[in-house]
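Shown here: the complex without one of its protein chains, the others still in place.
In order of appearance the chains are A, B and C, and numbering begins at 1 in each one.
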Amino acid sequence: MSHSAHIGDRVRELLAAHDPGSTDRLEFLRARFDAGLAWVHYPVGLGGLAAPRELQRVVDAELEEAGAPDNDPRRIGIGLGMAAPTVLTYGTEEQKNRFLRPLWTGEEVWCQLFSEPGAGSDLAALGTRAVRDGDDWIVTGQKVWTSSAHSARWAILLARTDPELPKHQGITYFVCDMSAPGVEVRPLRQITGEAEFNEVFLTDVRIPDAHRLGEVGEGWKVARTTLMNERVAIGGAAIPREGGMIGIVAGTWRERPELRTPELHARLVKLWARAEALRLTGVRLRQQLAAGGPGPEGSGMKLAFAKLAQDISGFEVELMAEEGLRYDDWTLRRPDIVDFTGRGPGYRYLRAKGNSIEGGTSEILRNIIAERVLGLPTEPRSDAGPWKDLPR
Amino acid sequence: MSHSAHIGDRVRELLAAHDPGSTDRLEFLRARFDAGLAWVHYPVGLGGLAAPRELQRVVDAELEEAGAPDNDPRRIGIGLGMAAPTVLTYGTEEQKNRFLRPLWTGEEVWCQLFSEPGAGSDLAALGTRAVRDGDDWIVTGQKVWTSSAHSARWAILLARTDPELPKHQGITYFVCDMSAPGVEVRPLRQITGEAEFNEVFLTDVRIPDAHRLGEVGEGWKVARTTLMNERVAIGGAAIPREGGMIGIVAGTWRERPELRTPELHARLVKLWARAEALRLTGVRLRQQLAAGGPGPEGSGMKLAFAKLAQDISGFEVELMAEEGLRYDDWTLRRPDIVDFTGRGPGYRYLRAKGNSIEGGTSEILRNIIAERVLGLPTEPRSDAGPWKDLPR
Amino acid sequence: MNLLYTEIEEDLRASVRAVLTDHCPPSAVLARLESDSSYDASLWELLASLGALGLHVPEEHGGQGASLRETAVVLEELGRFTAPVPFLGSAVLATTALVACESDLVASLASGTTVGALAVPLTTAPGSPFPATVSVEDGLLTGRVTSVVDAGAASLLVVPVEGPALYAVRADSPGVTVTEVVSLDMTRRIADVSLASTPGVVIASGDRATAAVQSALRVGAGLLASEQVGIAEACLEQTVRYVKERHQFGRAIGSFQAIKHRLADLWLELVCARATARHAADVLATGSADADVAVALAQSECSELAVRAAEETVQLHGGIGMTWEHPAHLSLKRAKVGQLALGTPGEHRRTLGRLVHLPMDIPSMGQT
Partner (left out) sequence: MNLLYTEIEEDLRASVRAVLTDHCPPSAVLARLESDSSYDASLWELLASLGALGLHVPEEHGGQGASLRETAVVLEELGRFTAPVPFLGSAVLATTALVACESDLVASLASGTTVGALAVPLTTAPGSPFPATVSVEDGLLTGRVTSVVDAGAASLLVVPVEGPALYAVRADSPGVTVTEVVSLDMTRRIADVSLASTPGVVIASGDRATAAVQSALRVGAGLLASEQVGIAEACLEQTVRYVKERHQFGRAIGSFQAIKHRLADLWLELVCARATARHAADVLATGSADADVAVALAQSECSELAVRAAEETVQLHGGIGMTWEHPAHLSLKRAKVGQLALGTPGEHRRTLGRLVHLPMDIPSMGQT
């Protein structure tokens, strides 16, 4: 029997046993996980059926049509996109059984404790210390840019276990209980007025060695699995023409003739053309991926998207003229989900500034393209010695 | 008696003794040199009166008014701007007496043998060898970007006299006789079709040690005097509003309404604004210099000028539409004087590409601004070892 | 034409900077954002005591009898610190309008005892039609003016009224409503002003009123360029400092060539913009016929520079530049709003094109 037919049966069985109309949301999600329909390419017993990844779309579509609840993936993106593949690849059987089910159902939210004030682009320079103490590790340090930290139960955490080694060595990867004593979460307000992120202060936090992922000192290798999955996620989905920010501005242009000037027109059409070109580039990238091509173009999409979003939103404030002087609301808020295009022009302008910083600065992405795609030589290294001796 | 009154007397004496209307041009120039009115800030006996430099303008103006011939300074720019100050600073008495007078009168044209195919931005990496042989040096190598080489009698030359030392050491500065055996000059054609420059091949050229400027191994120090004077020369003179390229394009715009589009209008006005801003920057720079300020702004003028010239000339070709498809003449020519704004739009476009390369690339100028003006750290050095071991 | 700073100007700068360094550090400006009082009244008094509020006001009207060149220098410093004082609204726009009318009222603005505001939308460009959204009947004013800069701090409103005329209105008069709006620039706020049968005093009418408003807008746009030079200069200095200190990959990030080249380019743009701003201030001070060209040039160049400098500052600070607690956003918001204030760069360039005889009229325009 083909994978696809088999999966079709499983979906029907799930729906027959748990009528979406009358079943409790969480109960349904747990049943779906147990039926192997959470992520079909995961192993049997861990929410999957060891089936080809692309069949997931079929499952999702059928369940959506039947009115089944989903696991609100935007709310638990870090768990799904980063923690889960890492736990799957490096976790012990016990860890996989413990963590994956509530992660997928959203019962337990995850966050990421990687970046530090002194280790941003140069993540491997991180200085949060973990010192062995019997069966535990004692962790102290400061992490930053942590979204969902205030609602998270677990965190994936990188800490330095040996400062005598060069920076990429001597790092170990842990799962940190966010409710443990010594974990303090403070909202980190941004220039938009919102606090999407948090600072997390770790003071003598005890983590059992059983919550280590991968070997001691192998944390960088483990983290690469996590980060690779982040990059893939950023590739983004198909959007229609005028999807995203350009559509908002084009709409304003059409509805508000009094705002038009020839100079703004020339700029708008140029932006429209860039947006459409980038959209087509995304279409082409997905066609390459589907055809199995390696598609180095992916590395550039985020870079181009950030620049475009900044240029469009900067243009929009100018276009709005007197309305551009205003802002909708400076109140400190902690949004669960960030919508770059939501709210007003001022918000879009300010928020877009982060696009070229978060998840890899544009400077770092250009380095990556130059070195990995174009094969240009690396800079002479200045950070080869022991971590403890690096200038900072 | 004040300098200025004294100089006024000297001018009148010169004119009285050598009526410009009836005196042979060369004879007049020699007499002017001997009267100390060639470059008044030079020492007495070497064409000057040890007077303040700014008095030269008065002399030039008075002599011009009296209808006296000048020494055609654009034709002998390298001699006047680069060779002369270096000979003055580092030459022996004999060298100064031998070289300066015919240099200034234009009887002997000078050129510069510094750059090499493998040593452009990194001039100090030059590899032309000079080996001592009795009272002579024997020089072999290839030089490039030499303007006036085909009409020059003398060249200022940098050659490596010790390859075992780091690159800035082991260089020696010579005066090379361009009519000596072993000197071969070939025109170097550019993308404009013209050959403004030459390649110069040196094969076992004998240079007497008496034509060395400065000490053996001190050539880099000597060259800095030469190059500093080149940079000052590039600062440029005062121009009126719409002087230079922008004036040509603005004129076309005014005369040719059929070429106009709103997009081109927006771009033209932007270019006009940049040109006027840069012009005012030049005015301000000269005011700073006059006020004795150090004016680091000077380092940027060439960079900004090059970019502007390229942008304007690129715009102009677009503006010209069908005429932009054409070129005036691809014939190989060896112009004595280069006029960036002469000829047609295609020529201006192509010639302007050189503005960001010749006399210090824009990349090098940005390094200079970043390090010397902004005080940013230098790159880690990769070229500290002996010259002979450098990768190339 | 003198594009340099005179010794007197440098002395003035030093005094203003000393006050601002002591009383207006970024921490204080940031803390004020959370407070109820948008404006720093004690800083305003200190600036008044330096004579900085009436520099270009004639001595017979209670000012310093200096020129707009000196006022421009003060603006550079206020821009450096994104100082939360109503200088643009009161000491530039309202003051210039009152000086043009030779009104005695200017004395109290010059001394700082009164804060004034010119009741026009902040986006009004020089050369715009007289902005008369207020009508007069029986000496009472009625109408509404949106987005008036510094109106929230003003006790004296200088109001263009149809006619045209210019009226002085006390902000505590009957029928006056000043509604602060949420401003993108948090250190320079705007407010909507409503008048309902409000008494006012006419201070100019006819061509004189028109000329006064035009003078204020022209001077405002021209001098705002100096503020923007100050913003850009502070951003560049702060960023250079940061990239020298911040280490990643074992090096100061300021040693990476891509960053060096970007900052070199920014420095060069600043050098050029400064020449245009000084030129505008000088030409405005001397009353040259070239003033409109100089203002359009300076405002278009400097407002774009300030935005670029502030944006580069955020980017090159990385994450920290995106935080509320870092002052980079104060400059960013001031710069971005400055792009809209008193004419956008596009509007100024359009004006410039007209002034320097680069016309845009194209026979085929209608088709597109």
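Annotations for the structure displayed:
Operating definition for what follows: a residue touches a chain if its C-beta (ideal position, glycine included) is under 8 Å from a C-beta of that chain, and two chains touch if they have at least 3 such contacts.
It should be emphasised that the depicted structure is a prediction, and the values quoted were computed from it without experimental measurement.
Considering the complete complex, the chain that is not shown touches A, B, C.
When the missing chain is restored to the complex, the residue among A:120, A:244 or A:262 that touches it is A:262.
Of the listed residues A:21, A:134, A:240 or A:375, the one in contact with the hidden chain in the full complex is A:375.
Across the interface with the omitted chain, subunit A contributes residues 250, 253-254, 257-258, 260-262, 265-266, 268-270, 272-274, 276-278, 280-281, 283-284, 287-288, 291, 293, 297, 300, 303-304, 363, 365-367, 369-371, 373-380. Take subunit C: the residues that touch the chain left off the picture are 256-261, 350, 353-354, 360-361, 365-366, 368.
Think of the hidden chain as still there; on subunit B it touches residues 115, 117-122, 125, 144-145, 188-191, 193, 261-264, 310, 314, 317-318, 321-322, 324-330, 346, 349-350, 353-354, 356-358, 361-363, 366, 379, 381-385, 390-392.
In this section, only the chains that are shown with their structure count from here on.
The centroid of the Cα atoms in subunit A and the matching centroid in subunit B are 56 Å apart. Annotation: 41 Å between the Cα-based centres of subunit A and subunit C. Across the assembly, subunit B contributes residues 262, 265-266, 379-380 that each touch 2 or more other chains.
For subunit C, residues touching at least two other chains, in rising order: 251-252, 259, 346, 349-350, 360.
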